[in-house]
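What follows is an incomplete set of chains from the complex, kept in their original frame.
Letters A and B mark the chains as written, and numbering starts fresh at 1 in each.
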Amino acid sequence: MLVIMRDHASDTEIDHVVNLLHEAGAEAHLSRGEVKCIIGVIGDRDVMYALDLEGLPGVEQVVRVLKPYKLVSRDFQADDTVIRVANTSIGGQAFAVIAGPCSVETESQVLETAQAVKAAGATILRGGAYKPRTSPYAFQGLGEAGLRLLKEAGDEVGLPIVTEVLDVRDAETVASYADIMQVGARNMQNFMMLEELGRMDKPVLLKRGLSATIEELLSAAEYILKGGNRQVILCERGIRTFETYTRNTLDLATVAALKTLTHLPVIADPSHATGRRDLIAPMCRAAVAAGADGVMVEVHPDPEHARCDGPQSLPPRDFDALMVDLVPRIEAEGRLLGGEE
Amino acid sequence: MLVIMRDHASDTEIDHVVNLLHEAGAEAHLSRGEVKCIIGVIGDRDVMYALDLEGLPGVEQVVRVLKPYKLVSRDFQADDTVIRVANTSIGGQAFAVIAGPCSVETESQVLETAQAVKAAGATILRGGAYKPRTSPYAFQGLGEAGLRLLKEAGDEVGLPIVTEVLDVRDAETVASYADIMQVGARNMQNFMMLEELGRMDKPVLLKRGLSATIEELLSAAEYILKGGNRQVILCERGIRTFETYTRNTLDLATVAALKTLTHLPVIADPSHATGRRDLIAPMCRAAVAAGADGVMVEVHPDPEHARCDGPQSLPPRDFDALMVDLVPRIEAEGRLLGGEE
């Protein structure tokens, strides 16, 4: 931590800060210039986080240099985390394609989609049973009945499934059906949920919040790892900006940055990020090229009648064409769809 | 709802949209120009929300004109909602000053603060027992022990208390101590929590999410009202923008806008919005002038040693000076601190 004093801060002010630091068990190293004094602070993570020095007399700015996370960091674990679900993997050499409908609606809808995405090469089936909707008047999902339909469809075609857990009280129920538990963007900082999932032995797909920084995303993942669950997949799904042409702004530089900062797999979700069917294919291509470990794509057998997110869902034939295009790109990056041969 | 067709959309495309609308039970009114055709859609709220037309061939844009909320709207209820807790009120003529520490730390800390803020004129005592923290290594609050200390302090000085419910599973516990249940910014779209609070008979203080639009905030409140609980207080606490000098950007125009859009009381939280002690007083003054129904201010007897948010906490003597300045301003707006004489 660094404490930057105001120009010409008095000795009394400086001493006061130094005393507080010593009191808290930290070391203080002074650098004094003609106008500025800077105090370098050395101590352990817990001490640092207990100190709030910004408001002290003479203090201009406090810069934290210890990151608020540890276990998720590449410094802590250099090798890629590879997450294995059923017969497929995510991370390392393995590239995942997660596809399926926004929400589970009917048995035939989810089964038809499952068959189509499996045939096209998807490695994991997605589908929402509990839907977070801005308006209480919008379709909220089928609940446990939806989980059952999704699992049956996954079993039928031989794909593991990922689905969102919206309520911490449903975590056990969701876990009894799902292979991967998804935490949605709106719940990225639902710390109680993160702690609960940290105690479970089930991979977690953690979506970046709409206005979450990289540091906040990694800190949210840290909650899960700290609880003992090391199987976390990060997902960039677009951040909220001033641009309204796309629903959100897909931040692919963050995908590349995360690959250097953490050992966890990182995937991209162009469907939610852009909200526009015509941008899904180019953004999947870009995600592969940027180094993502997977993509997540919404597919619906009849997007015009989808109960949710129709405009951003691909019909099966478009998803098929997308996969024909993507697979050689994935391989050209030295990756394997779903992992080892 | 309006469907704006692409330039020179074909008759087939237009007919297709019109047929889908009729199928869904909506009426379609066409306006045709030389290059553009626009379809006005008339139908009820549920039909509208089941329709996702953006992806159809020939469709350029869909504009929703029905709002995703109803019960919270001024159109639904013209008169201000006034919320009464213990012997004080929020809304209508009543202006609330909610003050207290960021987090409850010790019995003496919270009692000392309670006495100070009561003496200075605060109408409600705040304090966090469950703290949402970005890092899992930061202080997470005292939990139920904190609730007990807060309640004892409130009882001792005669102030009702507000505290955050962080986990939906703790809602009953929090309700057994608190007079007002706070939903934090990170949980604004924790819909399960909102539904739970909608079933309870306890006022809710709903904070705007860091990147939530006005429409999303009102829709979140709608979840609570739809469940039967009409006692919701909205709180603007700063939105996330590119500016880093302040922690967030206090959006006072939204306070003024909300007062026209909804009958619910609206307060401002300059402490969290700015994150800087020196900006709290001017932003409280501005909030009063902008028409807020209250302000929320962090006060700590010894900010330098606060375990959380010290830099933005006022020491008691500064809070006292703030109140001396604010009370005449509140009265000059025709408001009464805490409500009727």
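Some notes on this structure:
The rule is short, and it goes like this: contacts are C-beta pairs under 8 Å (C-beta built on N, C-alpha and C of every residue); 3 or more make two chains touch, one makes a residue touch a chain.
No experiment lies behind these values; they were computed from the predicted model shown.
Count of copies in the whole complex in this file: 4, from one repeated sequence with 2 chains shown in place.
The rule is simple: only the chains that are shown with their structure count from here on.
Spacing of subunit A relative to subunit B, judged by their CA centroids, is 26 angstrom. If you check the complex, the residues on subunit A that touch subunit B are 20, 45-46, 49-50, 52-56, 68-70, 132-139, 166-169, 186-187, 189-192, 210-211, 215-216, 219, 222-223, 226, 240, 275-277, 303-304, 306-313.
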